[in-house]
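One structure is given below, represented as structure tokens, and several questions about it will come after.
One chain of protein is taken out of this complex; the other chains stay put.
Labels A and B are assigned to the chains in the order they are written; within every chain, residues are numbered from 1.
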Amino acid sequence: MRRPAPVIALSALALVLSACSGSTGGDGEGSGSSDPSGSAQAGGTLVYATGDAEPTCLDPHVGGNYPQALISTQYLEPLVGRDADGTITPWLATGWTVSEDGLTWDFTLAEGRTFTDGTPVDAAAVKANVEHLQDPDTGSSTGYLAVGKVSEVEVVDATTARFHLSAPDAALLESLSQQWTAIQSPAGIERGQDANCAAPIGTGPFVVEAWTPQQQVDLVRNEDYVRPDGTAEPAALEGITWRFLPDAATRYAALGSGQVNVIDNPQPDSIVASEGTDITHIDAPRPGSSNRIELNTAQAPFDDVAVREAFIRSANPEPGIETLFAGVTAPSYSPLASVEPTAYSDESLFGYDLDEAEALLDGAGWTERDADGYRTRDGERLTVRFPVSTNQSVAAEQSLFEQIQANTRQAGFEVVLEPMDLSAWYTALGENAYEAVSAPYTKVGPDVLRVLYHSDSTVPAPSGYFANHAQVKDPALDALLDAASASQDEAERADLYAQAQAIVLEGFYILPLYDQQNHFLTRGVEGVETLGTVSTPTFVDAALTQS
Amino acid sequence: MRGTARRLGVPGGVAAAVVALMLLAVVAPGVLAPGDPTAIDPAGAMQAPGWGVWFGTDESGRDVWTRVVHGASSSLGVGLAATAIGTGLALVLGFAAGLGPRWLDVGVARVVEVLYALPTMVLALLLVAVQGPGVAASVLAVGLATAPGYARILRARARTVAGSGYVAAARLEGRSGAWVLRRHVLPNSLWPLVAVVTLGIGQAVVWVAALSFIGLGAKPPSSEWGAMLNAGRLYLTTSWWLTVCPGLVITATAAALTVLGRRLGRVAS
């Protein structure tokens, strides 16, 4: 296996990073200790209850959000992996080399691998997948950005796929380790989008058997599963029932009653309450961006930096984070997740200062107050429309937004919280009908900054989605992000990303809140692990325990 | 008036007192709860009910009692508004069908039957789906959904009254149709509706609360009771008062209005 120097350096960085997140990967230790009386057994069907939105398409190429990543981890596999300490590892590709100019990448594929429909996993399949991601008809947004610099994939021979890049991309391996660029059967893709969305065909430990909308997806074991290291060994479980249970209280109750084995997105108070019981807690913060409120700079009132600062200075989320999240997370002052080693924080910018906020608003011309106590300028109220995706924000987060609503009201902001489902939320963003929004974005590595704050990201992807909700258009920032992306020098990249983050923070484009919460509670099951990429759980080594 | 009070009896009196308290909460919530229902205090979150915090505090440290009291106007208001829409529509439909020509009766009957066949909540959800969630939509939805019931009562009542001996007698005394309508038909048709409408307000409060409960009604930080119930539900195992207190108030309101409606109905007949 050839592993060129830059890649190793990158992996080392990831190693440092992962030291901060020791709990990543339940890895048997939790389940073993929590359930001493239970003994693992082969077979059985695990029930997973997710609070994330039900995907409209099970193929993560289409669109590309976290719920798709969660479920597709069970049946699709990426070209490369990333282990718990951040090292890029072989998966479907057994090795890779990069040219000196960083513009040509050769990936070597394992021989004899097939998709569950029998189609060989070869260079042509890789080429078809990249083309599928780049095809505007696919409607990809996340994967589309991830392979944005790939101009062409050349089939050198059956086991060698050569990627030609338009510009150097230091984040390419990280991008390809994500579920949104996972490799699926070209024969499956050719069935057309409807069929492929219903049951994508991959190489993973499980296969999509049936999808009952609004209810569940049934997954069955892939008996011919070949692990990344080449050994043929199927999963212990016979199958997974992937249930959609949007209500957090219901999910937790179902876990407690034994109806389900794994739940995601638990309420913070549930996590606290489960301590000391036979429930195991897996905390796997997502990489990439922190959870933050983005302020829409494309239109009034947040086109004025003073108004943005006033909002941020009066928001005062810290006491709420402390009580609502019951200590399971800490406030963030960075655009990046704390698991990212390049994360840059500046707490001084976010101190609560109501007087300062008032002064800033006075200075910005929002001097009048109407009968309800809200500030006005030229008869127009200082209104902040805040669409909230109830699928993506747990109740504690929604409560936090309500507290921010109450706090900023003191300064004269009228925050209109508009809870809505995911599709309505996408529509609201597409129509620019928001002044503030909290949109989680998960991507491996600091390159997420380019996705979220580069002016290119204000242009909608084929799916209509654009990731730069703050609509930051700063040439200096663009230049820093482009340079970082092209640089092969780690120290230089870290410095460039730090400068970029400083611009984002000092421009008051965002109000960072905390890491993207990614908690799982399990009961009656052991061997649940989360991937080192986007922290999705895998059940390949999971086994139900007798109780 | 004293005769009416006596005929209401003890349960009716208690119900009237509860309704009066609710009305006070609607008109002057500050009297019952001087605080700000949206004032947060993260440090004082999740306090159990006790001295000074009668209903406890919620996850943001807001006083539940204050929120319930201030939520009365939106909860009861929407109940009233929904019932007003329902009865307003029912007046038109019911009297058109009851007093109008036969073809109109048949036409209205079809409309009412179709509306009636749809369960109230389904109709409400349908409207909310078309109109988008919000208080106005749920008020309209519940109003529309309840109209058929009232319309049926009114139609039957209007027909009975229109065919009554006293209407015939008035016509034979040379009274005009308009006078008969005003003097006999309207009052005699509407009076029984008072009791039904009182019952209906309680029902409408519950329905609008139900819509808010499933996230289709009031928006945060409104302290509409259904929305409070929904928000508090997540903490049911740890902080029961967040659901039990507004839940009890909804129950008490609906029960009081029901008892009052029944009693009024009995007094009326």
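The working rule: contacts are C-beta pairs under 8 Å (C-beta built on N, C-alpha and C of every residue); 3 or more make two chains touch, one makes a residue touch a chain.
Methods note: contacts and distances are computed from a predicted model.
A.B. asks: Refer to UniProt and select, among "NtaA/DmoA family FMN-dependent monooxygenase", "Oligopeptide transport system permease protein OppB", "Fe-S cluster assembly ATPase SufC" or "Cytochrome c556", the name of the complex member that is left out.
C.D. replies: Protein name of the absent chain (UniProt record): "Oligopeptide transport system permease protein OppB".
A.B. asks: Checking the contacts here: which visible chains does the omitted one touch?
C.D. replies: Counted over the whole complex, the chain not pictured touches B.
A.B. asks: For the chain that's not shown, point to the residue among B:54, B:116 or B:191 touching it.
C.D. replies: From the options B:54, B:116 or B:191, the contact with the absent chain belongs to B:191.
A.B. asks: Among B:28, B:168 or B:248, which residue is in contact with the omitted chain in the full complex?
C.D. replies: The missing chain is touched by B:168.
A.B. asks: Contact with the hidden chain only, please: which chain B residues?
C.D. replies: 164-166, 168-176, 183-184, 187-188, 191
As a convention for this text, only the chains that are shown with their structure count from here on.
A.B. asks: Would you tell me which residues of chain A are touching chain B in their complex?
C.D. replies: 248-249, 267, 269, 273, 319-320, 322-324, 390, 395-396, 398-399, 401-403, 405-407, 409, 416-420
A.B. asks: Note which residues of chain B are touching chain A in the complex, please.
C.D. replies: It is residues 38-40, 42-43, 45-46, 59-61, 133, 215, 219-221, 231, 233-238 of chain B that touch chain A.
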